[in-house]
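Okay, so here's the structure we're looking at.
Other chains dropped; remaining ones untouched in position.
For clarity, chains are labelled A, B and C in written order, and residue numbers in each chain start from 1.
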Amino acid sequence: MKPLSLEVERIIERALEEDLGHGDITTQSLLPPNLQSQGIILVESRGVVAGIDVAAGVFQRLDSSIRVDILSNDGIWLEPGTPICRLEGNLPAILAGERVALNFLQRLSGVATLTARFVEAVEGTRARIVDTRKTTPGLRLLEKYAVRVAGGFNHRFNLSDGILIKDNHLAALQALGAGLEAAIANARRNAPHGMRIQIEVETQVQARKAVAAGADALLLDNMSPAEVCRVADEFSGRVILEASGGITLETVRAAAESGVDIISVGALTHSAPAVDISLDLGAPL
Amino acid sequence: MKPLSLEVERIIERALEEDLGHGDITTQSLLPPNLQSQGIILVESRGVVAGIDVAAGVFQRLDSSIRVDILSNDGIWLEPGTPICRLEGNLPAILAGERVALNFLQRLSGVATLTARFVEAVEGTRARIVDTRKTTPGLRLLEKYAVRVAGGFNHRFNLSDGILIKDNHLAALQALGAGLEAAIANARRNAPHGMRIQIEVETQVQARKAVAAGADALLLDNMSPAEVCRVADEFSGRVILEASGGITLETVRAAAESGVDIISVGALTHSAPAVDISLDLGAPL
Amino acid sequence: MKPLSLEVERIIERALEEDLGHGDITTQSLLPPNLQSQGIILVESRGVVAGIDVAAGVFQRLDSSIRVDILSNDGIWLEPGTPICRLEGNLPAILAGERVALNFLQRLSGVATLTARFVEAVEGTRARIVDTRKTTPGLRLLEKYAVRVAGGFNHRFNLSDGILIKDNHLAALQALGAGLEAAIANARRNAPHGMRIQIEVETQVQARKAVAAGADALLLDNMSPAEVCRVADEFSGRVILEASGGITLETVRAAAESGVDIISVGALTHSAPAVDISLDLGAPL
């Protein structure tokens, strides 16, 4: 099994501490501590699973002698009843890890499933489906992984790995007497050389100003489909174009066909319903 | 402003580290570091807000001189456009905290809003709406708070603050030659005296055995509405009855009217869509 | 060797950091770093040992190649000279872990030994010996384990896994114009359904009120033996009865024979003298 990143190890530890408290008092009251057993983690509702390594890591953090055989892969559609992985080892440890492992799987698979739907909806166009920073606090690394594994791409991970000039920046600059051009010039002068300069625009006029001022990428914020089309007609291929704001599974295809490069969707991470996943335990060994 | 719990302080710190990386390079590239400003956090879609203190704590952790005036309360329905709180202080710090504060608010308000819908649906019955341990890893404390503030109640926080004998325990005991009666007897003998003994049952027959063996509470797992009614008719008032499994906003009223005491709903925390909440910044001061 | 809980791993790490500082400068000044040796951990004074796995974990955290053979069990009386476990491996690592391992063993065995004396004193009665929250800060998990392994039971682990209405709550409510009945009613209305409602009472009259108001358990606080008997006569079997306050090895039998279910003893964890335990090293291998 490939090693988890240090940050994922830490997320798993915190989740286990949260769910274990000072110990599983029900199991301790009922079962002998050395009971061995086996079980299968199964998908109960159709979905794209993500996080199998994380779930495996949960059990192995509790007891490194638990054997986990992985039976599927992250990122593919699974039908109800499909086994994801098989566990064998200490039963109290498996019971102690059950809920945490399933909570990771359910949430990450929810994100992956919704992402896959968006990705499928734009198939054949040039548009990438991209996430946002609207993630669950503490789980961004994993939620952005779930987006990628389902065919989506990641926008900035955090405020330090991308330049994105937003309306609030422009408003503040304007109050200081500086405009969009100055914003782009400042960013270019001060930002690390490896970063493209992206700027949020709301109208075709603003888009023109931004391109003229040297922006590398535009975020077309809450524009009407018609306006997105006009901006794409004018600038596609010259700068990177991102459509953003309220795009749904119903509207995403049209947005993609307008010619933008990127469609960002906050709902991928903030409103994806969980996939139903369960652990089926066999008889003790 | 009342102090946050130590654990909430920690959750806020982690969320800020996750979103800040090594700093907000856009703002650093564009704006003077000492700019002062003000802004309003607003609800954009109708919902029950939760987490205002958490959002305030996000900004104050970044800069304790930011002033936060709280303009609403957790736990009540708010119409689009309602202001939640007003911020005044260092603009780069407000921009640095914006996304984290909104992410907390959007998710917790999502949980509170869905909970409030369930609570309203059972109004006038004896049934409590209760959450589960199907929470987002790392956010359980806050998600369970959101449930409470919306009129719901909390089931176990973790494996150490409640006794719940589940099918997996019974299956393991059965393989060792022991039955449901032994399970309840063991729990009674070994568990802390302050805990009630709750057991998951799937049929009326099992329910009878459990009550006869001394269970204090039954979790009626995935029973049909009819069977729930029969069990409630037989045992209501004698033991605590919890209905669980696949209950939706459509079916919850019927479940509540069957006479159970508690209806637990995993979706409150695993599938609540976010409420849309935004920060509107004014001109720099 | 069975895995330690995450929290015990952390307690061990902190204890090692505390005792190692920046390294064992005596051993580094005197001995070659690769010396192998073996040793035996022995009980030096009669006692009930607890914490053998913790001691083993101390050495293995320093050097996972140290072999620890466990030669006894937690929870049983051992005579002076009885070996608890045998170590073999890197000598500087064994010397570095020695004091920490012994400190855990000495303290936990102290708690277990005193608990065992109380448990033996009430043998044949219905009373459980139970600990309190008067534990050493940072060691509660282990001290409560030591109580259990010696035949005692645990009261609440913390403020969140049990309802216990105390005199300070009643005094505060009284100042607000509410009485014991309101306290019990509020607790029943607001507390999680898995928790019993326990209340501290000081007189038979209060006990009667509490039972009438629906308390599940009474804590008879510092009552005279005679009054405990009267309360037990009246309520034994109807509610759980806990005697508490100043009970010693001399008085515990009488308290147990009064018919209470539970006797809680703070001294188990706050005043148990250490058991003498030592490490005997053989010649280097």
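We adopt the following convention: a residue touches a chain if its C-beta (ideal position, glycine included) is under 8 Å from a C-beta of that chain, and two chains touch if they have at least 3 such contacts.
Quantities reported herein were computed from a predicted structural model and do not represent experimental measurements.
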item: Full complex stoichiometry in copies [only 3 chains shown in place]; value: 6
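Everything below uses one rule, namely that only the chains that are shown with their structure count from here on.
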item: Interface residue overlap between copies chain A and chain C, same or different (over half shared); value: different
item: Chain with minimal offset from the mean of all protein Cα atoms; value: B
item: Centroid spacing, where centroids are CA-atom means, of chain B and chain C in whole angstrom; value: 32
item: Gap in Å, rounded to a whole number, between the CA centres of chain B and chain A; value: 22
item: Distance between the centres, which are taken as Cα means, of chain C and chain A, whole angstrom; value: 44
item: Residue numbers of chain B (touch at least two other chains); value: 157, 160-164, 192, 195
item: In the complex, chain A residues that touch chain B; value: 11, 14-15, 18-32, 35, 37, 91, 95-96, 98-100, 102-104, 106-107, 110, 133-141, 157-166, 168-169, 171-176, 183, 186-187, 189-192, 195, 266-267, 270-271, 273-274, 279, 281, 283-284
item: Chain A - residues contacting chain C, complex; value: 13, 16-17, 20-23, 33-34, 61-65, 90, 93
item: Interfacial residue positions of chain C with respect to chain A in the complex; value: 2-3, 5-7, 141, 144, 157-158, 161
